[in-house]
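For this view, one protein chain was removed and the others were kept in their places.
For reference, chains read A and B in written order, and residue numbers begin at 1 within each chain.
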Amino acid sequence: MDSMMFTTTDLLGPGPSVLEIDDHLELEAGPSSNLTFSLGGLLDPAPTISSTESQGNLLQVPIHRMLDELSLSTASKLDGSNQKANQTHVNPDNDFTLWCDRYRPQKFTELVGNERVAREVMTWVKQWDWCVFGRRKAKKRTKDEEQSDEPVDEFHRPRERILLLSGPPGLGKTTLAHIVASQAGYDALEINASDARSGQVVDDRIRSALEAGSMLGGNKPTMLILDEVDGATGAGENANSFIAKLIQLTTDRPRRKKNSGKNGKAQTQRPILRPIICICNDINASALTKLRQHSLQVRMTRPADVHVVKRLREICELERLKADSRALTALVGVTRGDLRGCLNTLQFIKSRNEDVTENVIRRATLGMKESETSITSILNDLFSPLSKKRVKELGLTEEEEGHYVSRLCHDIDACGRDISIAIGCFSHYATLRQHDANFTRYESANSWLGTYDLFSSAMYSDGDFSLRQYLPYTLVPFHALFHERGGRVERSQDDWEPDTDARQNQKITQTNQEIYQSISRGLRIASARHHGAYRHFVEMPMLQLELAPYINRIISPPIRPINSQVIKAGERALLSRLVSIMAALELRFVQERAEDGQLTYRLDPPVDVFITYDGKRANDIPASRYAVRHLVAGEVDNLLFAINNDVIEKGKRGKHDFSGSTRTDENGDQPPSKRFKADHTDIVDRPPTDFFGRPITTPSAGIRKVSGAKVLEKKFRIAFKYAEGNSAAVRKPVKVSSFL
Amino acid sequence: MSFFKPQGAAKPTQKLTADPALQPWVEKYRPKTIDDVAAQEYTVAVLQKTLTSTNLPHMLFYGPPGTGKTSTILALARQLFGPDNFRNRVLELNASDERGIAIVREKVKNFARQTPRAQVVGSDGKTYPCPPYKIIILDEADSMTQDAQGALRRIMETYARITRFCLVCNYVTRIIEPLASRCSKFRFTPLDTTSSAARLEYITRAEGINVDQAVIDALIKTSSGDLRRAITYLQSASRLSASSNPPLPITSRDIQEIAGVVPDDVLNSFASVLGIAVDDAMDVDDIAKRANGSFDPIRKKVKEIIREGYSASQILSQLHDLVVSHPTLNARQKSRCALVFAEADKALCDGADEELWTLEVGLRVNKAIS
Partner (left out) sequence: MSLWVDQYRPRSLDELHYHKELTERLRSLAASGDFPHMLFYGPSGAGKKTRIGCTLKQLFGPGVEKLKIDQRVFLSPSKRKLEINVVQSNYHIEITPSEAGNYDRVVIQEILKEIAQTQQVDLSAKQRFKVVVLNEADSLTRDAQAALRRTMEKYMSNMRIILCANSTSRLIAPIKSRCLLMRVAAPNETEMHEVLKYVAKSVRIDLPPEAAHKIVEDSNGNMRKAILVLEALKMQSPDLTGPLSIAKPDWETYCHKVADLIVQEQSPARVMEVRAKFYELLSHCIPPTVILKTVAERITERVDESLKAEVMHWAAFYEVRMRMGNKKIFHLEAWVVKVMSLYKQFFYEMDISSFD
C-alpha cells in the first residue's frame, strides 16, 4: 500500500524529490523483506537532505515542506507496518502496484533503448536553461560562459518552443518526458486526456501555471507536459481551439505587442518562458497539423528487441518469474515492442503462478488489445494480405490467418476513427489496378460503404451508440474484395491523409456556402428596400439552382468599353438597367491589385463562382473586361450615392422610412456620368489611379457594403450621422455634380 | 361557452374565443359528456361505471387519430369535476408544451404532489362527483422521450392516492412497458361509417348547412375513420361555400380538393398508362404501344402529375386502393404491387424525392403487372 502511495506521488511529479524515488527503487529491488528497511531510511531526515543536496537544490526545499514530508512518511510507515504484518504470512510477493509502474525508470540512465531520442529531448530541454534558470544556476553558468547578468529581453529560448514527441504507445514517451523534467530540475505539470482541454484551459490553467512558477508549493520551475495531445479537440480553423491557443501562447510577442486576436485583456500577455512537451501517438493526426509547424518533432521508435528482452528478463528475475528468452522474444513481437503491454502480460501470468513459456504468452495475449494503430496501417491491412513477418509475430496458423474478420474488426475498432477509415477505403478502392469485368466487386464495396454511412448517420442522429459495434464489420469486407491484388496504400509520405479529397471538398463547400450567405444577406437588404421583393430567392435551393446561374447572365450583358457619354441609347438603357440591378442586389465590382500589380475588378460577393466549374467559366458568359467593369463600378457608385442622398433627404424630413424609399434616382445617373468624361477616354489602357482620390470611389463602396451588410439599421444610422452635417467633404461632390 | 375549449387556451382571450362562429368545429362539437362520444361503446361503458363509483385507475388511451381519445378524457374530467373545479384538478400537457424530463420532474411532480383542494360548489347549481384526486392528461404521450417516460414511473406510483394519470397516444408501442403496465388500456377503434355519418349529420343540422348524402360519403371516405379530419373538411368546405357569393352548395369534388385527394380522372389516366385496365377502356392499340417501351409515357405522365402538385403519398395510397380492389388483376400481381407500395411508402416517409419515387412506383407496378 505504501509503495502505491509513493508511485502516485511520483507520477504527479512535482512534490517528492529524488529521495523517495531512490528509496522506492530500493524497495523494488528486494521484494521480500525490504519494506522495513526502506521505511527506516525514510524515518531519518538526514538522507533527505543529503540526497537533495546532491541534486544541488537544497534551498529549494523549504523547511516546512521537509517537515511535512517527514510526518507523511512516519504516517505511512505506521500504515505500512500494519499492512506488512498482514502481508508477510499471506504472500510475500503479492503487491498491488502494476509492474509497469513499479519498473518505470526513475533516472535518465535507466531508460531502455532509444538513447538517441532521450538525448535529443534532453538537449532541447537544456536549451531552456538559459531562459528559465538564467543566472541563478551556478552549475550551468560554467557551461554557458558567454552568459551575462544583463536582463534578458530575447529570453534565450530555443527556436522551437514546443517539443512534439510521437510514437506508438508503450514505448515510454510519458516516462521519458517526466524523467527529463525532473533530471533537468523542473516540476512537471501534466495535462492529459482526463483533463478538460479546451481553448479556455490554456488561458485559465496553463498560462497561470506556467507564469506562477510551480504548483504544489515546490519552487522549481514548471515544465508543461501535454499527454495524448492528438486527442485534443479543435482540429478546426477556429482560433479558440486548444492547439491554436497553445501555439498562440508560445508565439506571443514579448511585451506590449500583444496579439490582436487576444480578448482585450488589460495587462499585456507575458510570453511563456517554460518548456512545453507534447506527446502524441499519431504525428499525422489532423489535430496536430498546425502544431507540427511550430514544434521540434522527435519521433520515438521501437527499441531493438534485444534491449527490451534484456530488460524483461531482469524484471522477471526480480519478480522470480521463470522465463525463457524465446517466450520473451515472442512477447515483444506480439506487442510490437510495447513495453507496458509486455509488463502487463507478464504480471498477469505471474498472478496465475505460471511460468513464462511461449504457449502461455500466446494464450495470454490472445484477446489483448492491439496497440493502437494508425489509419494508414489499418488501410494497409484492409487492402493487402498479412505480411509473413506479422503472421509469425502473431504466431498464427495457416487457418487462423484466413480468419481475418475478427482480427480486422478488432483493429478498426481499436483505432476508433472509423469515419476516416471509411473515407480512406472510399478514396482508395477505385485506384487499385484491378481487373473487374462487370464491376461486381465495386458494387459490393459501394454497398458496404453505403451501409456504413447509413449505420453511422443513424447512430449520430439518434444518439444510439449501440450501433457502433457493427460499424467495423461494414468495412472489413474491403479486405475480402480487394486484398488480393491490392497495392499497398502509400505510406511513404508523411503527410498522407486518407481523406484529403473529402476535406478539400469540404473546405470549398464552406467557402461557397459563405458566398451564398453573403448573397442572401444582400438579397435581404435589397428586399427590405424594395418591399420585400427579393426575399423569395433567399431560400437555399432556389438561390443555387435558379438565381445563381441566371443572375450571372443578367449581370454580364455585352457592353462595349467605351465612353459612357457616346454610347447608343439602347446600350445606355442596358447599362442603366444593369447598374440598377447590381445596386439593388448589393453586387459590386471591387477594385483589387493582382499579384503582378495589375488592377482588376472583382465581383463581390463573387457570384461568378457558381458558373465556374472545374475552374472554367461557362462558355456563354465571357468575363467582362476591366474597362467594362470599371465603367459599371463607377455607375453603381453613382447610383448608390444618389440613393443615399435620397435617403438623407428623407431623413431630414424626419423618418427612417426605408421600406418605402422610392426610387426617384433613375435619371440620377445622368449628371454624374458626365464626370467620367475626363478620365474615361484613356481608361482602357491606364488604370486610373488619380481618379481614386475622389470621394466617391470603389473603396468607399466596399466600406459601405460591409457596413450595410451587417444590419440594416446600422446602415441608416450612418446615413443619419451624415445628415447631421459632420462631413462636409462628402457633401461637396454633390454640388459639383449637380452643377455639371 | 368557454369551457368547450380545453383549459389554457381560454384564459387570456376569453372574449375573443367566445365567438362561436370562429371556433373550429372540432372544438365546438367536442362531446360534452362521455355519452356523447361516438362509437367506442366498450370504453364508454367502462368509464360510465367509474363515474358512478368515482374510482379511476391510471389510464392509457390509444388508437388512430381522430377517434375521440382526447375528447373522451376531457369529457370525463368535466363530468367528474364540473367547470369550477376543472381548472385546479386537471393538468393537460401536450407535445407543443415542453415535455422533457425537466418538465416531468418539476411541473408534473408539483401538480401531482398537491393535495386536491376542497370541492367548490358548482356555480351552475349542479353537483358533480368530484372525487378526491386530480387528473393529469398527457396528450400525444408517444412523443415523450424515453427519459421523461422513465421519470414518470415513480411519480405515478408515489402519488397514486391523489393523482390519476391519463396517457393519450397513437402508438402504444412507443410507451415504455413499465408505464403501460401501470395503466388500464383502452383501445379506440376507427369510427364506423354509421356513427361518423350520424355525427356529421348532427353537425350539419346544428350549423344549418345543406349537404347531400354524396358529400357525407365523400367525407367519410376521405377521412377513413378519422372524425376530426371529417369535421375539419366539412368546416373548410362550408367556409368556402359560404364565403362565395351567392353561396354555392358543397360538392363532393370540393371535399376531395380540400382533402388533397387526387381526382379520379387523373388517377385513372395514370393507372391506364401503367397498364392497369380502368373501366374496360383499354383498347388493343394501347397495349401494343406499351409493348415497345413503356418508359417514356410513364415518365411523361409522372412529370405531368408532379407539375399539378399532387402529393406522392396521396397518389400512392389511392393507387394502392385501386390496385387492391381491382377486379381483373390476379393475386400474384396484386401482391407484387403491394410490395412496391410498401417500399415506396417507407421511402417517402424517409423524405425521398417525390418525383423519383412516383416514377419508381409507376415503373415497377408496370413491370409487376405485365
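The rule is simple: contacts are C-beta pairs under 8 Å (C-beta built on N, C-alpha and C of every residue); 3 or more make two chains touch, one makes a residue touch a chain.
Quick caveat: nothing in here was measured; it's all calculated off a predicted structure.
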Report task. Using the touch definition up top, pick the residue from B:Glu27, B:Asp217 or B:Asp264 that touches the left-out chain. Result -> B:Glu27
Query raised in the report: Of A:Ala209, A:Leu386, A:Ile554 or A:Ile567, which sits in contact with the chain we cannot see?
Result: A:Ile554
Query - Hidden partner chain, residues of chain B it touches - result: 6, 8-9, 12-13, 16-17, 21-24, 26-27, 65-66, 94-98, 100, 139-140, 143, 223, 226, 228-229, 232-233, 235-236, 239-240, 242-245, 257-260, 292-295, 299, 303, 306-314, 347-348, 350-357, 359-360, 363-364, 367
Query raised in the report: Residues on chain A that touch the omitted chain in the whole complex?
Result: 422-423, 426, 430-432, 434, 436-440, 442-443, 446-447, 449-450, 452-454, 456-458, 460, 501-502, 505, 508-509, 512-513, 516, 524-525, 527-528, 530-536, 538-542, 544-550, 553-558, 570, 574, 577-578, 580-581, 584, 609-614, 618, 620-621, 659-660, 663, 666, 711-712
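Keep this in mind: only the chains that are shown with their structure count from here on.
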Query raised in the report: CA centre of chain A versus CA centre of chain B: separation in Å?
Result: 52
